[in-house]
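What follows is a single structure, written as structure tokens, with notes after it.
A single protein chain has been omitted; all remaining protein chains appear in their positions.
Up next is chain A:
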Amino acid sequence: MSTATTPRTSHAQHSAPAGTARLSAWHVLRSEWIKLWSLRSTLWTVGLTVAVLVLLAWAMAAGAASFGDLSDAPGSATTVYTVLAPGQIFGSLVLVVLAALTVTGEYGTGQVRSTFTAVPARLPVLWAKGAVVALVAFVTAAVGTALSLALAGAIVPEMRPDWSDPEMLRIVLGTPLYITTVALLGYALGALMRNTAATIATVIGFVLVVESVLNLISWKPLEYVRPFLPSSAGARVATPQEFLEMTNQMATQAVDLSPWAGYAVLVGWVVAILAAAVVRLRTRDV
């Protein structure tokens, strides 16, 4: 390129700093933070997630304002859940893509060779990237959830959360928690599969298609499978008891998992896939 300035090789430039330079977990975390925010796709995805969550809440509130009758349970966890439920699905789908891309994008572009030359132990990168993804996903989903509730409450006063409802805190915090953990499922799968298209197809195909289909088929042995499907199980943490009982009736389950037990199942999936990714990372070439 003709825009290059003249390269130089003076002595002073080589005997530069680097005396205190040292690889550390904290430094790797900083590196991953810089990496995430120096890609335009990150801003786009984060913005899109908040926008989708708020739009869906607005749609639910507007729908309730024109048709619904919420006078029997104003501000209950069940009412608030109807505002947040669509966002739980779409929010996690968008953030799953962001989470998967942070790792598959490295393999797809060759960046991973620069990364692992700087951090040859490799595992610190997996943890640091996962931590950054989790933080960004949680804050994004939490901001989206808060804005959703504020907007819905402004349109329909009955939708304002009544914090005396014992389930309210679990539903409101469970929503970003569930979205974040599904995003981490995509991250773990991306670290294992190392391919963007395969990862996104697998995680979205599984969450959207496979789990729904398995919940529809009334074949007896599936009762033992349904409670342990990652997304359905994890969503229980952000679902009020009333809706959980409805779900159990529609798709019978051999075990009735509590909301937190269901969330633990989702976490178990993430941990298991991450473990497989760790094995591949340690033993395979890049």
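By definition in this document, a contact is a pair of C-beta atoms (placed from the backbone, for glycine too) under 8 Å apart; a residue touches a chain by one contact, two chains touch by 3 or more; residues count from 1.
We take it that contacts and distances are computed from a predicted model.
Trainee: Can you work out the missing subunit's protein name as recorded in UniProt? Choose among "NADH-ubiquinone oxidoreductase 23 kDa subunit", "Two-component system response regulator AfsQ1", "Catalase" or "ABC transporter ATP-binding protein".
Mentor: So the chain that does not appear here would be "ABC transporter ATP-binding protein", according to UniProt.
Trainee: Touch as defined at the start, partner being the missing chain; which of A:Val139, A:Val209, A:Val255 or A:Val286 qualifies?
Mentor: Of all options in A:Val139, A:Val209, A:Val255 or A:Val286, contact with the hidden chain holds for A:Val286.
Trainee: Looking at the full complex, which residue from A:Ala51, A:Ala118 or A:Ala150 touches the chain that isn't shown here?
Mentor: Residue touching the absent chain, from the options given: A:Ala118.
Trainee: Hey, which chain A residues sit against the chain that's not shown?
Mentor: 1, 3-9, 11, 13-18, 20-24, 27-28, 30-32, 34-35, 38-41, 105-106, 109-121, 283-286
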